[in-house]
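All protein chains of the complex are present and in place, except for one that has been dropped.
A and B label the chains in the order they appear, each numbered from 1.
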Amino acid sequence: MNTSVKYLLKRLGIYAISGWAAVTLNFFLPRMMPGDPVSVMFASFRGKLKPEAIEALKQTFGFTDEPLLNKYISYLSHLLNGELGISTAYFPEEVSSIILSSLGWTLLLVGISLVVSFIIGSLIGMIIAWRRDGKLDSILPPSFSFISSFPYFFTAMLLLYFFGFKLGWFPIRHAYNSNLIPGFNIEFIVSCLHHAFLPASTLIFMGIGGWMLQMRNNMIGTISTDYISFAKSKGLSQKRIMIWYAAKNAILPIITSFGMAIGFILSGTILTEIIFSYPGQGYILFQAVQAQDYQLMQGIFLTTTLSVLAANWLIDILVLILDPRTRK
Amino acid sequence: MNRSWYNLIWINKKARLGIIIVSSFILIAAVGPIFFEDPNAYIGTPLLEPSFVHLFGTTGQGQDVFAQTIAGARSTLFIGLGTGFMIVLLGLIVGSLSGYFGRRIDNILSLIINIFLLIPGLPLMVIIAAWLPPGPFSMMGVLVFTGWAWQARVLRSQVLSLRERDYVNAAIITGESNIKVIIYQIWPQMLSLIMASFIGATVYAIGAQVGLEFLGLGDVDKVTWGNNLYWATNDLALLTGSWWTFVPTGLCIALVSFGLTLINYGIDEISNPRLLSERIVKSRLPNLFNRNGSTPVARELFGK
Partner (left out) sequence: MGNKILDINNLNVDFLSEGASIHAVKDFSMHINKNEIFGLVGESGSGKSTVIKSILRILPAPGVITKGEIKFKDQDILELDESELSSLRWSHISVVKQKALNSLNPLLKIKEQIIDTIRAHEKIKTKDAMERCNALMDLVEIDRNYLNSYPHELSGGMKQRVVIAIALALKPELIIMDEPTTALDVVIEKEIILKILDLKSQLGFSLLFITHDLNLILGFADRVGVMLEGELVDTDTAEIIKSGGNNPYTTKLINSIPDVSDYSQTKADKNEPELIHVKDLVKTYSRHSSFFSSDKFHAVDGVSFNVNKNEIVGLVGESGSGKSTISKILTKLIDFDGGQILFNGKDISCITKRRDLLDYRKKVQVIFQDPFASLNSIHTVYHHLSRPILIHRSYDKYSKKQRDQMVKKEIIAILKEVDLSPPEEFLYKFPHEMSGGERQRIALARVLLVQPQLIIADEPTSMLDMSIRMEILDLLKSLQVKKGISILFITHDIASACYLSNRLIVLKNGKIVDSGIVSEIINNPKDKYSKLLIDSCESGWFINQ
């Protein structure tokens, strides 16, 4: 078997184990906690569900007197069918449908901000690492570093306050104008972009610093290597060395770190959405916490975990394509 | 390094600024609340703008924002530093066992570290915190559980590389026990990294803590920075334009985190001799120094 395929399967194995760990943790969590959260959870249903329905829920998620292993297996089989329970915050909607309808908005934000902040951040990082003539290098990294010290939602609050509230340039809540009907028409798409601008900018603004710093540090490391000094002594132009020799080598470890970064970006996205009432995973997570909607919380945990694992695997494939040393 | 640690770090301007910022906040956290009676007391009309009477104005419930900002420091910093310490301790132990003994132990521990790194932090924190009763220990527990893996990985890779040094093998061959080798031969060579890890972990702990409290999962009865922001959002600060209810606290959080990060920059510059060399040339020969250019010729230096 091709060694690259073997590698990808090995990585898939790790992700599978992680996914299993998350799922299992999810199962055992309520049973491990002090106090009696299970009763708490079901108390919140009373008055909203018929007793038979509550019993059915208990069966679904194993809060019965059956042996632990059976409960676990039935839990897993429900998961594989996509049944994540019924939400209390959005009663009587199913958790899975709530998540599905909000997932897209989160992916939109994450996607845009990741790509834009990575590209801009890496470019800036490459240039200031190469030139390092004092001015840019002493202003930009500390400034972005300072901004990155803000909590995500704080930056969101600031942006919303200035550009949304004071200046009124951008809307301050939701994903699109509520007067419009969703569809693939220009008006709708423009409205989406208009609404997404501030939240995406928050994420981009916060994210640029990280990519810039990583790229700058990697470039500095690369610049001191033998093959760079060899390239200089060969008389190659500064531009060629900067891009094809230094940056090309510096960027690989960053792409490898995409995987780790995604989890972090997701956290930031969640917090940002809350400020802007942007109807993604973050916003519904907030509603779930407020309403003590455990089913929804756990459902979101599972879907975000699975998304992150899947994204990591895609990145592994990307690295395989980009780095010739990993192929044979 | 022969010069004492203090001199080395203090000389570095970035680190010095960072230390000043962080110490100031620690001082405020320790001493500040003495000057205020009860930050939760109702002292005036809600949502008053900043004035001489109330320096930062009032919250949506009529409390003094200034008092709340000062009072919030104590809890946030205490939990942040405590969590940072525990994360580094745990990371150091796991990382050392993994990096030193290698093979099967490393495979298992690395797998565990990787799993913790892959599972996204905030959602995990949310579901655990939701089930736990509120309180500082729950908070620290959640933060350590979700955050230890990053430092563990960093420390592990350093132990792994130090493990191969001749002096480690020499100590083993002399007959030194494994524990003593780890503690006396490997850890002393990692001091700057351990320090940097502690600071990094503290920054993480502060940010994550604030995030959880913002969601309402902290101990809502206490005055903390995260809770201040939670209440500010709940009281519709943004929609009423009451910026003073969230800006002071947010800035404090940013300043503390930034100060800690500055200290880390300083440590990094000290332990990276090449950056030091370049700065020296740049400061002595500013006109001639070009990072990527040729070696400068400075005939005027001769005859010094």
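In this section, a contact is a pair of C-beta atoms (placed from the backbone, for glycine too) under 8 Å apart; a residue touches a chain by one contact, two chains touch by 3 or more.
Since the model is a prediction, treat every value here as computed from it, not as a measurement.
Chemist: I'd like to know which visible chains would be in contact with the absent chain if the whole complex were considered.
Modeler: The chain that is not shown touches these displayed chains: A, B.
Chemist: Counting contacts across the full complex, list the positions on chain A that touch the omitted chain.
Modeler: 3-4, 6-7, 224-227, 229-237, 240, 244-245, 248-249, 252, 323-328
Chemist: Go through chain B and note every residue touching the omitted chain.
Modeler: The missing chain touches chain B at positions 165-167, 169-177, 184-185, 188-189, 274, 277-278, 280-282, 284-285, 289-290, 293-299, 301-302, 304.
The working rule: only the chains that are shown with their structure count from here on.
Chemist: Please compute the C-alpha centroid of chain A, do the same for chain B, then give the distance between them in whole Å.
Modeler: 22
Chemist: What residues of chain B sit close enough to touch chain A in their complex?
Modeler: The touching residues are 14, 111, 114-115, 117-124, 126-128, 130-133, 203, 207, 210-211, 214-217, 229, 233, 237-239, 241, 243, 246-247, 250, 253-258, 261-262, 265, 274-275, 278, 282, 290-292.
Chemist: Which positions of chain A touch chain B when the two form their complex?
Modeler: Interface residues on chain A, with respect to chain B: 14-15, 17-18, 21-22, 25-26, 29-30, 33-35, 37, 130-134, 142, 145-146, 149-154, 157-158, 160-161, 165-166, 172, 220, 223-224, 232, 238, 241, 259-260, 262-264, 266-267, 270-271, 274-275, 285-286, 289-290, 292, 294, 297-298, 300-301, 304-305, 308-309, 312.
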